[in-house]
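Every protein chain but one is kept in place in this view of the complex.
Naming follows writing order (A and B), and every chain is counted from residue 1.
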Amino acid sequence: MNQKNSTKRQGYVGWIEASICIGSFVHVKMFLANPRELCQMAGTAAWMVPLIGVIGAIVIFFILNHLTATFSRASLLSIAGLFWGPTIQFLLGILFSSLFILISGYELRIFAEFVLTTLLPQTPISIVVISMVVLNIYLAIGGFESLSRTIMIIAPIGLTVLTLALTFGGTMGTVYNLSPWLGYGFWDTLSAGLLYTSLYEEIILLGFIAPLFREQKDFRRSGLATLVLSAVLFVFAQVVYEMCFQIQSAQQMGFPLFQVTRLIRFETFLQRLDPMFVFVWASVSSVGLAVGLYGAALTLTQGIRATDFRPYLIPLAVLSICVSFIPPRSLDAVNTYSFIPWLLQIPFYGLPVILLLWSKLFYRPQENRP
Amino acid sequence: MRSWLKWICVCIVFATLALQTGCWDRNELENLAFVLTMGVDRSIDNKIDVVMRIAVPGNIGGPTGKTGGESITQTTKPITITARTIPEAVSLAEATVERRVDFRHLRVLIFGEEIAKEGVLPYLDVLERFPQFRRSVYIWVAKEGPARNIFLTAEPVLEKSVSRYVDDVARGVVRYGYTRMPTLHDFLNEVDNHQLNAVLPLVGVNPIVSSEKKDGSVRPLPTDKYHQEIEGNVEPGGKTLRSLPRSGGNPSEFLGIAVMQEGRLIDKWSAWDARIYGLLRDSYRGGIWVFDTPNGKGPFSVIIRRAQQPKIDVTWEGDKPFIDIHLFLEGQLLSVLALEPYVSTDRITLLESQVVDSITAETSQLIERAQKEKIDPFYLARSIQMRSLTMQEFDSLDWKNRFSGASVTVHVDFKIRRPGLRIQPRSEESR
């Protein structure tokens, strides 16, 4: 009874908000160098890669769903703590927190490089990074509630502008550029697709915010909606990008989607609108980066069993700034960031799988737990 | 207390951020010199001449209704810098132009004939790389001589704004079809596809018109002198690469296309060829054509529009491709000079078959010419591309070589849909 009361106070998150919020985190990479990398990996069939990847991600998500259903939507780290004790939980918390910081730090750097290349060529990069991090802290300090509500205001505008930009961009391209249809061949495409299951690895964050969902149904819906939404947008963006650029160009294009919007022109007035598009995308990205920061703080909090994640936001944000300044050149940042997710999917996707296996094989719930 | 401190900290951070600015990227419009068009020419000593036409906003016409500049020579000023690369030229130009040179409003880049023959791709790298250049600028190639001549002589008939002039020209191309005006983006996409040749529009300088221009004013030639000048030009305008017989107006004329092989100009096609090219490449949308009537009494004119995409079928017999091309066109009758009663359901087919015959002949002729030169600017490989599965397969196609040995059949489907507001012309008998 007491527990029920205490949970009642905390409030819940709606599944639409949660999926758009996590979706924005998943999506940050699309505005960065991701479409180009996909083209390098899979040639003209790059647009299939997110489609193949999402299948793997859905499988992983169903494992996660099953796991959280069994443990009445406890956080992954709490489940790990239940199985293996607080020490492991502590270590896992530190690990995941640092992984989230790694991701968001690199994304921050590339985002700043993006802003520098597109909008503010002569502004020092530190100004962009720091101002973005300050904004991220402000967004994240209100918790998932504020993040999800903020994105709910931005998302309609963002999605509209994204769709408009991509549709206009698509009219500039030709469908011939999508062929040959299988890129470097069927098996190459398939293996690239499986490798790029990492596109959706941020979905693991759902496992950490699982206690926020009112019902398991909401959790499942939210995860599937995130995956479907991201997959649709990834594929849409990739198709438009490939239609606009001959594959040889597409493999060498800096900031791919920005280049697509730069092509848009209708008559004399409707042209050169790219700063406007960048503006909207960057606002979506800023929420996405804030979600990354929040994820880092949350996993750390859950790992060390603290009550409040907010005190960790600022130190972690400073860490993410440090991470963002590790690569000396933007080229290094992009290169490192292109293979980090491949490695990260091992812990990110591995944890729910191992937890599920453990719960099936070794874990017996105690009968008379208080 | 804590929240108070927090706010102070936030304020200090933002204040320091804000106070440090004042420079960086803020440039008021009056501190920038916008380059609207740019030309690149081969200069002496293995350098290049970079011609920049800089907009002079002060002459454009203020808000108080004072009349602005009368022509583009007053609203813009061309400057030429000789340097090794375009960036070097830009940086040298900064030393002479008072304001900061800015390329964000660049509309067109013109290459001289000589440098086009050497290859334009090295100079396009900076355009792809530097964010101020956009992939939506047009690329032109001078038909003869350096691009600088075009800059020095260009004198639009109506426009006094350079950017609008360029836009108008590009829009006009779609209307008459005598050339094709790809943007940098289109051009680079075509360059990257190794199975086709890219094309660029040719910009010619009409010698008669440019000779009429003296000291900034145009004084048209007297008629008999004009007729002397154009004597010996038997072919109709646009059929060959020769300049149009005309007087007055803008010396620049946009007729014909330059066929490029890996960024190098290898052939120049006339305006008529350009239209056929447009039909095959599917960039043609409409234009006025003139054909002889079947009995040879006088030509008739029709507007020909593209009805639907051309259909290209490639079948293989061993290594030899058989290419079957279907063009779908429709038209509207404009004039029948011979004043003969062709405009009836049974006789109008005579005109139609005349059109079909001559377009088929011209097309076959142009394709043969391309086959001889082992080039394919028509992108006939597109149907193969749509049917191939892997990139390796398509890359190893070696289409240009195979195309040269291909046997090509052309079918034209043409109907004169509308005769206009008059049915039969006023015939000789009825008079």
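The working rule: a residue touches a chain if its C-beta (ideal position, glycine included) is under 8 Å from a C-beta of that chain, and two chains touch if they have at least 3 such contacts.
Quick note on the criterion: contacts and distances are computed from a predicted model.
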item: Name under which UniProt lists the unshown chain, selected from "Sulfur oxidation protein SoxY", "Spore germination protein", "Dihydroxyacetone kinase-like protein" or "Oligopeptide transport ATP-binding protein OppD"; value: "Spore germination protein"
item: Among A:Ser75, A:Gln246, A:Gln259 or A:Ser330, the residue in touch with the chain that has been omitted; value: A:Ser75
item: Residue of A:Ser104, A:Ser222 or A:Gln302 touching the missing chain in the full complex; value: A:Gln302
item: Options A:Phe62, A:Trp84 or A:Tyr138, residue touching the unrepresented chain; value: A:Tyr138
item: Residue of A:Leu212, A:Ala231 or A:Ala333 touching the missing chain in the full complex; value: A:Leu212
item: Missing-partner contacts on chain B, residue numbers; value: 17-18, 21, 25-30, 32, 34, 36, 55, 57-63, 75, 102, 104-105, 107, 134, 161, 163-164
item: Interface residues of chain A (partner: the chain not displayed); value: 3, 6-7, 9-11, 13-14, 16-17, 71, 74-75, 77-79, 81-82, 115, 119-120, 123, 127-128, 131-132, 135, 138-139, 142-146, 148-150, 152-154, 209, 211-212, 268-269, 271-276, 278-279, 282-283, 286-287, 301-302, 305-310
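Following the convention adopted for this analysis, only the chains that are shown with their structure count from here on.
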item: Interchain centroid distance [CA atoms averaged], chain A/chain B, Å; value: 44
item: Residues of chain A that touch chain B when the two form their complex; value: 43-44, 117-124, 127, 130-131, 134, 172, 176-177, 179-185, 244-249, 259, 262-263, 265, 268, 271-272
item: Chain A partner contacts - residues on chain B that touch it in the complex; value: 10, 13, 17, 20, 23-25, 104, 131, 134-136, 163-164, 167, 185, 188-190, 192-193, 379, 382, 385-394
